[in-house]
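Questions regarding the structure given below will be posed in turn.
One protein chain omitted, others in place.
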Amino acid sequence: MTSSRLLTSLATTPEMADLFSDPSIVKTFFEFESALVRAQAMLGMIPASAADTISRAAAAEGFDAEALAREARFSASIAIPLVKALGARVAASDSAAARFVHWGATSQDALDTVMSLLISRAKPILERDHARLAKSLLALSDKHAGTVMLARTLLQPALPTTFGYKVAGWYGSVARSWRRLNESFREAVTLQFGGAAGTLAAYGRQGTALATALGKELKLPVAAAPWHAHRGRLAALVADCGIYAAAVGKIARDISLLMQQEVGELAEAGGGSSAMPNKRNPAGSVLALAAATRVPGLVAACLSAMVQEHERAAGAWQAEWPVVADTLQATGSALAAVAGAIEGLTVYPERMRANIAATHGVIFAEKVRMLVQPKLGREATERLLADAAREAQETARPFREVLRSRPEIISILSREQLDGVDRPEDYLGAAEEFRKKLLEE
Amino acid sequence: MTSSRLLTSLATTPEMADLFSDPSIVKTFFEFESALVRAQAMLGMIPASAADTISRAAAAEGFDAEALAREARFSASIAIPLVKALGARVAASDSAAARFVHWGATSQDALDTVMSLLISRAKPILERDHARLAKSLLALSDKHAGTVMLARTLLQPALPTTFGYKVAGWYGSVARSWRRLNESFREAVTLQFGGAAGTLAAYGRQGTALATALGKELKLPVAAAPWHAHRGRLAALVADCGIYAAAVGKIARDISLLMQQEVGELAEAGGGSSAMPNKRNPAGSVLALAAATRVPGLVAACLSAMVQEHERAAGAWQAEWPVVADTLQATGSALAAVAGAIEGLTVYPERMRANIAATHGVIFAEKVRMLVQPKLGREATERLLADAAREAQETARPFREVLRSRPEIISILSREQLDGVDRPEDYLGAAEEFRKKLLEE
Amino acid sequence: MTSSRLLTSLATTPEMADLFSDPSIVKTFFEFESALVRAQAMLGMIPASAADTISRAAAAEGFDAEALAREARFSASIAIPLVKALGARVAASDSAAARFVHWGATSQDALDTVMSLLISRAKPILERDHARLAKSLLALSDKHAGTVMLARTLLQPALPTTFGYKVAGWYGSVARSWRRLNESFREAVTLQFGGAAGTLAAYGRQGTALATALGKELKLPVAAAPWHAHRGRLAALVADCGIYAAAVGKIARDISLLMQQEVGELAEAGGGSSAMPNKRNPAGSVLALAAATRVPGLVAACLSAMVQEHERAAGAWQAEWPVVADTLQATGSALAAVAGAIEGLTVYPERMRANIAATHGVIFAEKVRMLVQPKLGREATERLLADAAREAQETARPFREVLRSRPEIISILSREQLDGVDRPEDYLGAAEEFRKKLLEE
Partner (left out) sequence: MTSSRLLTSLATTPEMADLFSDPSIVKTFFEFESALVRAQAMLGMIPASAADTISRAAAAEGFDAEALAREARFSASIAIPLVKALGARVAASDSAAARFVHWGATSQDALDTVMSLLISRAKPILERDHARLAKSLLALSDKHAGTVMLARTLLQPALPTTFGYKVAGWYGSVARSWRRLNESFREAVTLQFGGAAGTLAAYGRQGTALATALGKELKLPVAAAPWHAHRGRLAALVADCGIYAAAVGKIARDISLLMQQEVGELAEAGGGSSAMPNKRNPAGSVLALAAATRVPGLVAACLSAMVQEHERAAGAWQAEWPVVADTLQATGSALAAVAGAIEGLTVYPERMRANIAATHGVIFAEKVRMLVQPKLGREATERLLADAAREAQETARPFREVLRSRPEIISILSREQLDGVDRPEDYLGAAEEFRKKLLEE
């Protein structure tokens, strides 16, 4: 068998890759087929012995995934060769039982349910890593509630803020996104069972009873009706993965920017380079940003695929599997990477303070403006402050000192006001209040 | 002033186009500026007279949108020229008041809040049309609960179903999507108010009190914290529009396929052609499909734009306005078009029945298989049925009759079973049960 | 080793899947490393014996791809563990030689060159299948140059055309798209070799000589400069795959529509169903449409990934591998599927003619209009023709006969004109002329 782990080594985690590997898919597919016959036997629709034989055959291993994949292309369905392979196994030992393999079901029932089951198994992985990330962010935010740093807008220094508040913003964003995603998982994980045309006609009056029994066997909720061509729940899951991955990507963007040598406010643990022994790369952030780059296109594909024809689509449905699996894997990869990055993060509060200082205090111009403009008027204030800011930057003198040289300023601001004008701690506004509210979200 | 309605004539509705037009944006922008100073006056932060003067100026009209748009490019912000224009108006009559225009706010506070307000005004438009669509679908489904038609998979005849169930599937899908979208509207419509760096530092200790007051003035909820660089709520709205538009697009795809002359099961009212007087085009479906084609890319753009730098992004934030507005307009266009199409839909039950008949009954092979396979085994059954189906199609004889000529069949099926084997009404399974459950969703 | 063929069984071909499998990637990666040391030895930069030893080790097999993939996440680079693994192999036998493994190169040099080589190997696969498709389309078009059928606009009957012309349209589109794609392959297949920062500084004055030698070893052209952060050539390849896949998708859409039972003008060979023995699914078209649904999102991801930071991106570059490989595989899958579908296509000219006849001739209204309107004026003509078309359709009488009952018509059209008014062969305009020009493209 030929593995394919290298191509996607940065696009998934080993755990997620295993989940969508051939052995996992075969096993899950046969779980469906096995549960189906067990439920049918229970309802007296097929002989119990047939169900036993089929279940036993379904538990076996050793299917040739490459051959199955090759065959799938002829019918545009991987279910057909899988059912055939199972049927052949059963027939080898019990030709009577073989008659009841996949009894009355349609390919899509099996394939959609398989994907539902795989999704249900992806969820605890994401949930665990989300909990890790959330916990680390909470702790980090609390620890740095009083650590002042530059807020930056359009990549330029704006005003002081705290690192704790910044982290709380990250936390709030992933927490909100997780709530959505969690709900989407709940809705998307659903039995698919409608038979050839979504009516379960093959089972006569027993159709919905069988659906209920099958759902119970597989521990999957049963929707109001089959959803062969109504894919909104799946698309919602994919879209909410997209939102979550982007929220994680935003954290990664910030970390990678704050790790720039010239900024130097954060460092991830790890991240070596093949050619440069001196380098410390934002490896975790890179993985998350790679995911955030890819996922939007996957979401678009999934939405495009929602426009399906009639009771089963010709093309759009068949496009979904890799889209859904890639999205879950990319989200898992981003999440695991950033959870690790946050856990191992080193923070340099002194660099944060130094970067504020390197502005010479001109970032406090707004503070002065609020005090001065009511008296001087807008234009005079803007002119005065822009001029003072320029002088501070050009002469590398504290803005505070430059302001002290301006008669208009000293006529309005007291000595105490001027002395403290550039103390970051005094100009944080509601940062701590917002921080706490975000963490409570 | 130069209008731009033709380019997007099929991509929006006149109502939606008005909502995002220059007069609407200017008016909404100045609502923000006006509410800001009123709230500040109320809290004693600025003189009441200044607030009055500014509010009065903000209510005036006659701004030169093209000039403002031109100027916006220099600062990469439409807020700056708008604030300047307002300031100039105020200053013309009261230079003291002009000092308090946009007092302590940041461009993004105004622009994000403007978009929130526009979104809040788009919602009732969509809500009204969704209600129309839902109501029509409910009625249509009930009316055709017993109208049999072909279920089609991969664009091929599969089994019988009912048009009522098909419509209920459409209904269930848009109903579920609307629930999501409704919730996303609720979350996305939020005041933005954080000042230059999200801390409201300019207002000292009064920041959050001012936010509360401003929210009250504008009738907008206030989030836990400013969300300058955390765009998940907005992206969720856009994504859920995408899901809704796609659900509507699926209806349109089905209608356009059922309107094919060769199928002839449905007809939209209207839809003329410039060159061919005989044609009756699926005009409403076309509009919806056009929207469903465009929206996934808009969602992708919005997700890509979520990866924003620090406290205000350099590029990603500025990409959002057209994306959000185009998505809302496309969704509104699709919805209005399909609501109209459903309201004016003609259904041809006799063509539905004729199309079933044209299969010569071979679509009932599954029914026979369920009866025969337990006795004959899988392979023999498949061979027999494929052979009989081929004969029925080649000789244009009823499948029922062909089956009657097969000894294996008459040894298993009773005369009554064979007589009724191709009655669509007898092979609908749980269609009606599912239909009802979907309508209750 | 764990394979992953089932998830993507409809999204690739076995041949393409092998190309991007672990053994293929490992082999290609070591081809780079081997060529590098051979070129260096040739230029006297490292001992020939070291090059020999490394080349020999690089030809070995048995690397643990899953372990390598796991390790890749720590450095956000699959190259680092691969180089390490090679180094360990070499060191096991010759520690002196081990010093020269990956000598002076950077991870991206290896990884981008590996992708270039894989792309260069994907090309002949696509080229071969494109040639098959083009040849079949040419033959099919010639064979059906005179086969009349309905042209359909907005899924409604418009006018007669020929199947040969329709096929020529398909041909023209894929032929044009191939020309673009062919050129993009030519440009994208390029050595990457720039060293740690794109300057080849590690090699002193020998940098570009080494690049030339390495290009020669690998039979890869050398670009004007390294392109570590300039990805336009790669994005162009991906975009042109997108255009090609969509052109193929359009053929598939048409085939799947013409295969509808109610239309019945075409049939693919093959395409069985698991539940319905009577069905003949458009399996090839489905595979192509699935690809065409996914690829636009992949192209979007690749374009988003072009905005890379400085000399090597943090995230965007690392997003590319699965995007490029998935696009090539999806394109290959669509192409192979449609080439097969065309080769095995059955055409039903009599159904084509019958579908024309089923319009009762109202599709010839335009023809009449051109004769009548200059005399009757636009409005009178439109009224008259719409009225006659309606009567023909409602009474199922030939349009020709209905027209004969209209005095205004017989006053303008001769008996001969009326007799032949609905002969499809007489109203094909320049169809044959266009057909020939398209085939010459």
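Per-chain residue numbering starts at 1, and chain names A, B and C are given in the order in which the chains are listed.
The criterion applied here is as follows: contacts are C-beta pairs under 8 Å (C-beta built on N, C-alpha and C of every residue); 3 or more make two chains touch, one makes a residue touch a chain.
These numbers come from a predicted model, not from an experiment.
A.B. asks: From the list C:49, C:95 or C:346, which touches the chain that is not on show?
C.D. replies: Touches the omitted chain: C:95.
A.B. asks: Quick one: say which of C:15, C:309, C:343 or C:401 touches the chain that got left out.
C.D. replies: Only one of C:15, C:309, C:343 or C:401 touches the chain omitted from view, namely C:309.
A.B. asks: Need a quick check: the contact residues on subunit B for the chain that isn't drawn.
C.D. replies: 1-11, 13-14, 17-18, 20-23, 25-26, 65-66, 68-70, 72-80, 83, 102, 104-107, 195-196, 202, 249, 252, 256, 270-276, 281-294, 296-301, 304-305, 314-316, 318-319, 321-323, 325-326, 333, 337
A.B. asks: Given the full complex, what residues of subunit A touch the hidden partner chain?
C.D. replies: Spelled out for subunit A, the touching residues are 152-159, 256-257, 259-263, 271, 273, 275-282, 286, 296-297, 300, 304, 355, 358-359, 362-363, 365-366, 369, 382, 385-386, 389.
A.B. asks: By the contact criterion defined above, which parts of subunit C meet the unshown chain? Give residue numbers in ascending order.
C.D. replies: Contact residues on subunit C toward the absent chain are 46, 76, 87, 91, 95-96, 98-101, 104, 151-155, 158-161, 165-166, 168-169, 172-173, 176-177, 180, 195-204, 207-208, 224-226, 228-230, 232-233, 235-236, 239-240, 242-243, 246-247, 249-250, 252-254, 257, 289, 292-293, 295-297, 299-301, 303-304, 306-314, 366-367, 370, 373-374, 377-378, 427-431, 433-435, 437-438, 440-441.
The rule we apply is simple: only the chains that are shown with their structure count from here on.
A.B. asks: At the place where copies subunit A and subunit C touch, is the share of residue numbers found on both sides over half (same) or under half (different)?
C.D. replies: same
A.B. asks: Measuring from the mean C-alpha position of subunit B to the mean C-alpha position of subunit C, what distance in angstrom results?
C.D. replies: Using C-alpha averages as centres, the distance is 30 Å.
A.B. asks: Just give me the whole-number Å value for how far the CA centre of subunit A lies from that of subunit C.
C.D. replies: Whole-Å distance between the two chain centres: 30.
A.B. asks: So which bits of subunit C are touching at least two other chains?
C.D. replies: 256, 271, 273, 275-276, 281-282, 286, 296-297, 300, 304
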